[in-house]
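One chain of protein is taken out of this complex; the other chains stay put.
Here the chain labels run A, B and C in written order, and each chain numbers its own residues starting at 1.
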Amino acid sequence: MVHEPNNWGRFGPDDQRGTLNLLTPAVVLDALRAATTGEVLSLAMPIRGATSSPAPTTVPHLRGRPLPQHFMSVDGGDYAAGARPIGEGLCVADDALVVTPHGTTTHMDALCHMWSGDQVYNGHPAARVRSYGATRCGIEQVGGVVARGVLFDVPRRLGLDHLPAGHRISADELAEIATPRPGDVAVIRTGWPLVWERSKEEYWSGQPGLSAHAGRWLAERDVSVVACDNAAIGGLNARGLADETLADDLHLVLLHRHGIHLIEMLWLEELGAAGRTEFVFVAAPLRIEGGTGSPVTPLAIL
Amino acid sequence: MVHEPNNWGRFGPDDQRGTLNLLTPAVVLDALRAATTGEVLSLAMPIRGATSSPAPTTVPHLRGRPLPQHFMSVDGGDYAAGARPIGEGLCVADDALVVTPHGTTTHMDALCHMWSGDQVYNGHPAARVRSYGATRCGIEQVGGVVARGVLFDVPRRLGLDHLPAGHRISADELAEIATPRPGDVAVIRTGWPLVWERSKEEYWSGQPGLSAHAGRWLAERDVSVVACDNAAIGGLNARGLADETLADDLHLVLLHRHGIHLIEMLWLEELGAAGRTEFVFVAAPLRIEGGTGSPVTPLAIL
Amino acid sequence: MVHEPNNWGRFGPDDQRGTLNLLTPAVVLDALRAATTGEVLSLAMPIRGATSSPAPTTVPHLRGRPLPQHFMSVDGGDYAAGARPIGEGLCVADDALVVTPHGTTTHMDALCHMWSGDQVYNGHPAARVRSYGATRCGIEQVGGVVARGVLFDVPRRLGLDHLPAGHRISADELAEIATPRPGDVAVIRTGWPLVWERSKEEYWSGQPGLSAHAGRWLAERDVSVVACDNAAIGGLNARGLADETLADDLHLVLLHRHGIHLIEMLWLEELGAAGRTEFVFVAAPLRIEGGTGSPVTPLAIL
Partner (left out) sequence: MVHEPNNWGRFGPDDQRGTLNLLTPAVVLDALRAATTGEVLSLAMPIRGATSSPAPTTVPHLRGRPLPQHFMSVDGGDYAAGARPIGEGLCVADDALVVTPHGTTTHMDALCHMWSGDQVYNGHPAARVRSYGATRCGIEQVGGVVARGVLFDVPRRLGLDHLPAGHRISADELAEIATPRPGDVAVIRTGWPLVWERSKEEYWSGQPGLSAHAGRWLAERDVSVVACDNAAIGGLNARGLADETLADDLHLVLLHRHGIHLIEMLWLEELGAAGRTEFVFVAAPLRIEGGTGSPVTPLAIL
């Protein structure tokens, strides 16, 4: 096939782009100053893949998506059943994961994930996104994100537990909370995951999200990443689809036209409760060559 | 099966332990001071899973381990072949990953990964590590690691490109470089991944690693994590196995007896070249419930 | 681990048992006489695994089971997008399948699939059924089934399109249709898969199946296999579970106590319409060492 020879471990190839370019070392240093208490919060939902149980269906996900599968290839049960340890008595447990991150887990989108026409972000040919991975704009181009995070806790501002499904967050609603600086990670809380425990059907009945106008407002502020606890940054209708035209589609506005990476399906409840608008945001996708995205565990350092 | 009801998003259950407990907010705040230039380095090897090509075999791995598989479930090739975009013209690429991290990728070991006798770390019954995941000491117990990293670049100290396969790093060799403080992440460079490009067979002929004495020395210094660019923290012999007795096995010394998490198969060449002994180390495993480990992209903030 | 050395290709180890033992060559020869027209019907439902589409959810399956995933690792779209053919111009498409057969596809159960107490079929220790496969009673023990098939088309007999969810087929209902001879494959049509196209929810509201008495009647007739178009041979209640006590559980009666293999989730509509009670039945599971079952495409030769 067409993979080039070994280039693992060599970051910074000519065509590397995106978040890391935005975040110069000076910006990173500045972002670290947002940490004041040192408390660390995980912003990830669990990957619950126990395959012969209904467990995988108990975590919020988009309907019809293939849920994660997690298998133990050797475990404590085998030793209980008489498996012989290694050597003098060393026991090992080992496992495997099958995961399709979009719509199923807390994940980061690569710049090759969505486009319109023949080109992905920055004019790269979409035809280079093939069965054996994207040779342009894959998730491995993102080494990591270390930036100031700014939390837009919209329902809290509005005195709600969560936004209603039809709510499309306006630019004004964001501006009233904070104005991000270039390189910041805009973290948007809708509270929608709280609906899951009440009713899956309600969770699937639509989702609140950013309006196109709010997306453009964030892009104009030159944020590096938009991260949200909903599944698609923009809202979803009852059929699980975005309603916007191509011009207004949030993935096209942010990912395709501005090279702003997206992180979706975060768990923001503890962060929201902490009452902090600024903090250090860190996320590092798996270095999946040619991947359209990666499951990720973002951290907030308060 | 026996999974408990939904508890996603609730960190800090009674039995949560390990790194996060060690690293109090005060230690985290202190660790962040180790950043001086703001440069961010990824310490991960790529996950190269293109399934119909020899690509997966080109990344360092232990012989005989199942290599990652990466599949595109829809891609740019499909649109080139005539697939109809969504709605007015939205194109999407989507993918899936099959991964068995131990021995194949940069990964973090959970406290349930190795033990001897009937108990994993801290007396939890090994019999709770079952086919549907570990209900004790799974990788999801580690929210994230934000700590000071201390680089022990042993070959550089010795004037070598990489340690020879038979080298077992002594406590003195570590102590000559630095003395980690409680909560630090000890990052050990052997340089062994450089051998891969020269010869896979040589890479598999053995591996340098920590001696048991060095492992104990680190445990006594109360480090939170030991991270290394070799595959097993300790060394490997020509058959790909550890030579130590149970008393001296590095996984048992660190993981099993002291609850010190391990990160293996890092890529440390740029970090070594940067010449920095102290930096901020961040790693956040995927929140795989009951997982024995997770692929991970650790970051060094210089 | 504990796998024995290579023994592929050597059928008939001492502990081989089940269908093949029952079917002596003389019985096979006799069974072939049941073919009168030579028409061949497939009795399999499709494996529809297209991962980024709702396609996998459109095939009858038990709720909550992980659906098959089918990935192309290289395909025609890649060549349309510019991938270079091999050599002078050879194009290849290649793919992978992830499948969990029970409850999702037409499949055959191995004798290790269900038991009670500490022993699987024939007194073999259940503790030998471990994470790396069953070293006793795995599906690879069944080389293949070539036998006379006897169709029990119960709804047709009763003048119904399909049996109602609560119907438990009695021994008398079977006996009125035919009396199988030793070694025969009893093929039971309930018509329940027809319900799927009308309503998934109705399909999941329960399932008709054999009564324990009917199961015992078949076991007494010494059939080699019981094959059915429902998901569990016996019926299911609204919660998707069998209602029988351990003594009457159909899997225990047939598989566990009598070593009668089961084939489930067949598609029998064409066979039913053909109006033939006797025919040649052929099925050959994949030779998955230690497997609890296998997806299978059974054939009826009329």
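The definition used in the following text is that contacts are C-beta pairs under 8 Å (C-beta built on N, C-alpha and C of every residue); 3 or more make two chains touch, one makes a residue touch a chain.
In this text, all values refer to a predicted model and were calculated from it rather than measured experimentally.
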Could you list, sorted by label, every displayed chain in contact with the chain left out?
-> A, B, C
On chain B, what residues meet the omitted chain?
-> 1-2, 51, 54, 56-57, 64, 66-67, 69, 72-75, 77-78, 81-84, 98, 100, 127-132
Can you list, in ascending order, the chain C residues touching the missing chain?
-> 1, 3, 5-6, 8-9, 11, 20, 23-30, 32, 35-42, 44-53, 55, 58-59, 66, 70-73, 75-77, 79-80, 85-102, 105-106, 112-117, 120, 125-134, 140, 143-144, 146, 193, 197, 241, 245-246, 249, 251-252, 267, 269-270, 280, 282-293, 295-299, 301-302
Absent-chain interface as seen on chain A, which is shown | 50-52, 69, 71-83, 92, 94, 96, 98, 131
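Keep in mind that, in the parts below, only the chains that are shown with their structure count from here on.
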The angle in degrees, nearest 5, through which chain B must rotate for its Cα atoms to match chain C is 180
CA centre of chain A versus CA centre of chain B: separation in Å?
-> 22
Euclidean distance of C-alpha centroids - chain B vs chain C, Å | 42
Hey, how far is the Cα centre of chain A from the one of chain C, in Å?
-> 41
When you check chain A against every other chain, which residues touch at least two of them?
-> 1, 51, 66, 72-73, 75, 77, 98, 100, 127-132
